[in-house]
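Every protein chain but one is kept in place in this view of the complex.
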Amino acid sequence: MTISTTSSTGTTGSTSGSTRPAGADSLRSSRRSRVVWLLVVVGVLACVAVSSLVLGSRQVGWGDIVAGVTGHDTTIAEAAVAKRVPRTVLAMVVGAALGLAGAAMQGVTRNPLADPGILGVNMGASLAVVTGIAWFGLSGAQSFTWVAITGAAVTAVFVYAVASMGRGGPTPLKLALAGTATTAAFSSFITAVVLPRGDIADSVRSWQIGGVGGATFDRILPVVPFLVVGLLVSVVSARGLNSLALGDDVAAGLGERVAIARGSAALGAVVLCGAATALAGPIGFVGLVLPHVCRLLVGIDHRWLLPFSALTGACLLTVADVVGRVVARPGELDVGIITAIIGAPFFIYIVRRQKVRAL
Amino acid sequence: MTTTLELVVAGRRRRARRRASIVGVLLVLAAALFAASLVYGRTVYPIGDVWAVIRGEEVPGATFTVGRLRLPRAVLAVIAGFAFGLGGVTFQTMLRNPLASPDIIGITGGASAAATIGIVFFSLEGAQISVLAIVAGLMVAMVIYALSFKDGVAGIRLILIGIGIAAMLESVTTYVLSKAGQWDLQEALRWLTGSLNGSSWSDVVPLLVASLVLVPLLLSRTGALGTLPLGDDTAAALGTRVEATRLVVVLAAVGLIAFATAATGPIAFVAFLAGPIAARLVGPGASLLVPAALVGAVLVLLADLVGQYALDTRYPVGVVTGVLGAPYLVYLIVRTNRAGGNL
C-alpha cells in the first residue's frame, strides 16, 4: 500500500515502546541513505562551483583563480575569474530558488507537471516587467523584483484558479493547458506592448532572454531579502505539504489547516520564482525536473525534498551555465536553452510514465 | 399528438437549419470583407473597377493596385484563414479539447523555430523559408505523435507532450533571436508575428494547391470525426477506426496549418479561436469543420482591415488577432474548465 511509504516519513520517537514496529529499521536505514545523499550533493555542488570559476571561454591557471576570488583583478585572467564569481553565485542562487519553487508547486498542486515555466508564472512575471518598462519607466533590479513577484503571484493564482474549475479539480492536463494558454495570451500582449516602441525593444529583449551572464553583486544584493523570505516560507510549509499530499480531505482530517498550508507554500514558491525571474529572466524546466530526481533519492518527505531540490537546482543551473560557456567557445550558449534541452525530454518522459487516467 | 419520429425529424431539421443559416451568414460576411479589402485602401476604387480588374480588363491604376497588391493579399487572407480555422478545429475535435489547437501543442512552434533558424543562421529567404517551415511543422507533428504512442495515442498524452515540445521550441526561438543581427531580427520578428504584407501570387499558389488536396480529405472524415468526441471506445464501437482516422486527420490538418504558416507566418490564435467561435454560433453537436473554416477566413480578413486602416500605426494582422484574441482566449479557458472541457 502507498500509505506505508507515505507515513514512513513521520517521526519515529514516540513509537518506541515494547512493541517496536517492524518498519523502524528500514526507517533508520533510509535516513542514513538520505544523509549520504546530502553529503554527495553538497560535494557535487562544491565541485561544480569550482569548475564554474575555472572553466570558461578564457583559460586560467590556479593562481589566477585564487587571486580573482580574493578580489584581485590586475591581470586579464584574474579579471575574468573575478567576473565569474558573481556569475557563479547568481547561477547557484537562481537555480536553488527555481528548484525549491518547483518542488513546492508540485506539492501544492499535487501535480507532477507543475513548473513555473509550464504554468505560465514566468511569463506573468515577464509581462509585468515589460509593462513596467514600457509604461512606468521602470528600471533597476529592486523595482523589477517587486513587479516580477506581483506578476508571478497574480498569474499563479489565476492559472491555478482557472485549472481548478470544473470536473476533477486541477488535473495535470488542465493546469498545463491553462498555463500554456495563459502564456500564449501574455506573449501576445508583450508583442503588442513592445512592437510600437522601438526604443525599449532592446532592453526588454535582453531582459527576456535573461541568463546569468552579466551578473554583478550590485544586481544580486537587492533581491537577496526576497529570496531569503521565500526560502523560509517554503521550508516552514514543508510539513503542511506532506499532509496535503494525501488529499485535502485527509489533510483536514489530520488537523491541517488546508487553506493556510497551501497558501503559505504557494506564496513561498511564487516569491522565489518571481525573484529568480527578476534576476535572470524566465528560465524553464529547472523546477520541473529536479523534484522528480530528488524524490528518487530521498523519498517524498517535503522536509527533505525541498532542500534537496534547492541544492540540486543550484547544481543544475551552474552546470548548464558552465556547459553553455564551454560548448560554444568562444561564444556562449544561454542557460535557458540548455535547461530546455535537458528539461523537455524529461517532461515527455514523465508524461509517458503517467497512466492516462491520472492526467 | 406528435409521434417520436416527428419529434426526431423536427429536431434534426431545426439543428440543420441553424447550421445552414450560420454558414450562409458567414459566407456573406466573408464575401463582403473580401470585397471591402479590394475596394478600400489609400485609394478607394469603385466596385465596378475592381470587378473589371478581376475579369482581366485593363483599368489604369487599379490594375496594379488591386490586381497585383490587394487581390493576392485578400485571396491569401481567405485561404490562410480557412486553413487555420479548419486545421485548428480538427485538432480540437479530435483531441476533445478546445484548448488543444496547433499553436498550443507545438506544431506552429516547430515551423516558427525552423523559420527563425533559417532566417538568422542561414540567411534563407522567401520560398526556402516556406519549405523549411512546412517540413519542420510536419516533422514536429510526427515526433509528437510518435512520442505519444503507447498502446495507442491518447489525446491527453498528445496534448501534454505537445506542450513540452512547444516550451522547448519556444526557448530555442528566443535564443536564436538573441543571436540575430539587427536586420535578421526585423525579418524574423516580422515572420513570427504573422503578416500579409507583400503577399503575391507566388505565396498563394502552394497554399491553394495544398488546400485543394487536404480540405476534401478532411471533410471526407466528417462522420468519423463526429464520433471521436464520444471517447475512443465509443467511437471504435461505432465503427470508426480510431488510430487510422487520427493519423490521417493529423497529417491533413498539420499539412494545412504548415502551408498556411509558411505563407503568412503564424497568425496568432486564428486556429485556436475559430473552432470555439463557430461552436458558439452553430450550437452543440453539429459538425464544426466548415463553419470554423469560414470563421477563420472572416477573422483574418477582418483583422487585416483593422490592422491596416483602423489604427494610427499599421499593425501586421498577427498583432491584431493576438491582441483581440488574447482576452477571448482567457475567457475561453475559464469557460471551458467550468463546463468540463468539451468544445
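Each chain carries a letter (A and B) given by its place in the written order, and its residues are counted from 1.
The rule we apply is simple: a contact is a pair of C-beta atoms (placed from the backbone, for glycine too) under 8 Å apart; a residue touches a chain by one contact, two chains touch by 3 or more.
To be clear about the criterion, contacts and distances are computed from a predicted model.
Novice: Would you mind picking the UniProt name of the chain not drawn here, from "ABC transporter ATP-binding protein", "Sulfite reductase (NADPH) hemoprotein beta-component", "ATP synthase gamma chain" or "Glutamyl-tRNA(Gln) amidotransferase subunit A"?
Specialist: Protein name of the absent chain (UniProt record): "ABC transporter ATP-binding protein".
Novice: Sort by label and list the shown chains the missing chain touches.
Specialist: B
Novice: Which residue, B:Ser21, B:Thr43 or B:Ser220, contacts the hidden chain when the whole complex is considered?
Specialist: Checking each option in B:Ser21, B:Thr43 or B:Ser220, the one touching the absent chain turns out to be B:Ser220.
Novice: Residue by residue, what part of chain B touches the chain that was omitted?
Specialist: Listed in rising order, the touching residues are 3-5, 7-9, 11-12, 15, 96, 151, 219-220, 222-224, 226-227, 229-231, 233-234, 236-241, 283-285, 287, 339-340, 342-343.
As a convention for this text, only the chains that are shown with their structure count from here on.
Novice: Could you state the distance in Å from the CA-based centre of chain A to that of chain B?
Specialist: Between these chains, centre-to-centre, one finds 36 Å.
Novice: In the complex formed with chain B, which residues of chain A make contact?
Specialist: Answer in residue numbers: 113, 117-118, 162-167, 172-174, 176-178, 180-182, 184-186, 188-189, 191-192, 195-196, 205, 208-209, 284-285, 333-334, 336-337, 340-341, 343-344, 347-348, 351-352, 356, 359.
Novice: Going by the contact rule at the top, pick out the chain B residues touching chain A in the complex.
Specialist: Those residues of chain B that touch chain A are 97, 99-100, 103-104, 147-148, 150, 154, 156-157, 159-161, 163-168, 170-172, 174-175, 177-178, 193, 268-269, 272, 313, 315, 319, 322-323, 325-327, 329-330, 332-334, 336-341.
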